[in-house]
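Report on one structure; see the data block that follows.
In this view, the complex is presented without one of its protein chains, the others remaining in place.
Right, chain A next:
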Amino acid sequence: MKKDTIAAISTGMTNSGIGIVRISGDEAFHVIDKIYKGKDRLKEAESHTIHYGFIIDEEETIDEVLVMLMRSPRTFTGEDTVEINCHGGTYVVKRVLETVIKNGARPAEPGEFTKRAFLNGKMDLSQAEAVIDVITSKSEYALQSSISQLKGSVKNKIEDIRKQIIYHTAFIETALDDPEHIEIDGYGDTLKGVVENQKAEIWQLIASADSGRIMKEGIQTVIAGKPNAGKSSLLNVLAGKDRAIVTDIEGTTRDILEEQICLGGLTLNMIDTAGIRNTDDIIEKIGVDKAKDYVKNSNLIIYVVDASRPLDSNDKEIMGLLKDRKVIILLNKSDLNTVITKENLKEELKLVLEENFAEEIPMIDISAKEEQGLSEFEETLNEMFLNGDVSFNDEVYITNIRHKAALTDAYKSLEKVLESIENQMPEDFFSIDLMDAYESLGSITGETIGEDLVNEIFSKFCMGK
């Protein structure tokens, strides 16, 4: 397999005391030497030593760090490995990783360190099956989340640019294949304007990746419950807290309100839905259907139960929607006379859902009105998303960095196209770098090249014979 050098954040993406960026591969020492400023030249340093210094991105000092150096083969992956221990703020760790990538490493695929460890014989063969599972589930997950986390507008823009690239490449290729039918002398002048525009657009995307705006960061969270269960007051309480940052995000309809809330180390994109109930009112029905839709597409469902009223058919319907989702149930109105307990709610859930699944759903008594039970809620959330197998925020940050790397590659390829035009290279040289840019952009939207070019040639241009 590829022996290129990979890097990733190997600690969680939380504001903890320390964060570690790991680099592995033949060029690991070369990369660190380019960005490390300290007493020693790390390339010449002994294996398994720790060095104090700074990480520098061009002129700017990013962080004060300890760098641990391990030479092949006595490392986790079996390759030359560097671990940068930096201060744990998510921003700092992210910046360090970006600097590493800028200087020659590429973002690791999910499970790639483990895969390399395995391929280099650093892991027990009996673990093979486990590794295989990790790799598939992780890559499928990463690809899915990477695409789903992309903002619609960004995705459209990338697809637009790709469409233009493939069109122009196909034109050049058709002319080369059928020179007596199609003339392309001087096409460089036309292409120059097109590529300059595309470059500018990609530059904007790279800039927006820096500020995180390229992604829908945060956990898509839906608050569900029948009308008057206390969903809105819960949202207000969470949003009104000092520790919460509230921003209004334009909702798609007036019935669906979305707010971004920071709770503990997590960002939740909270969607307050219309209460779910069977209704004949057409307008309300649209709201309810939308709510069901949101429930289906969320990362987390907070199901608010009104503990002061008996369960009804609407609750049953909501329970059905919880199947195989990440759920927290809040028994609201604990300040009133409650008629529902955790135990009988659990019994009810087991009638609708699989027994084991129902058993595992965390339940918390709260009172939105009296602001009780909220810290327990916060703890449960943290447990769910920060200590679990898949750390959601990690994936968001990593895909963000991966997207940025792909955009940068595409940018560089387009620069090469312009260079070729500038140097008056023949037209066939343009398509080499155009297709590279096309491929880099495709890796963001999850598309491979396959027969795209040939299909475009045939569908858009008339060949002779």
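The working rule: contacts are C-beta pairs under 8 Å (C-beta built on N, C-alpha and C of every residue); 3 or more make two chains touch, one makes a residue touch a chain; residues count from 1.
Just so we're on the same page, contacts and distances are computed from a predicted model.
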Hidden subunit of the complex - UniProt protein name among "3-oxoacid CoA-transferase subunit A", "tRNA uridine 5-carboxymethylaminomethyl modification enzyme MnmG", "Branched-chain amino acid ABC transporter permease" or "Monovalent cation/H+ antiporter subunit A": "tRNA uridine 5-carboxymethylaminomethyl modification enzyme MnmG"
Residue, one of A:V352, A:M384 or A:M425, that touches the chain absent here: A:M425
Sole contact to the chain not displayed, among A:D177, A:D293 or A:E379: A:D177
Listed residues A:L119, A:A239, A:L336 or A:V352, member touching the removed chain: A:L119
On chain A, residues whose C-beta touches the chain left out of the figure: 1-2, 109, 111, 115, 118-119, 125, 128-129, 131-133, 135-136, 139-140, 143, 173, 176-181, 185, 423-429, 431-432, 450-451, 453-454, 457-459, 462-465
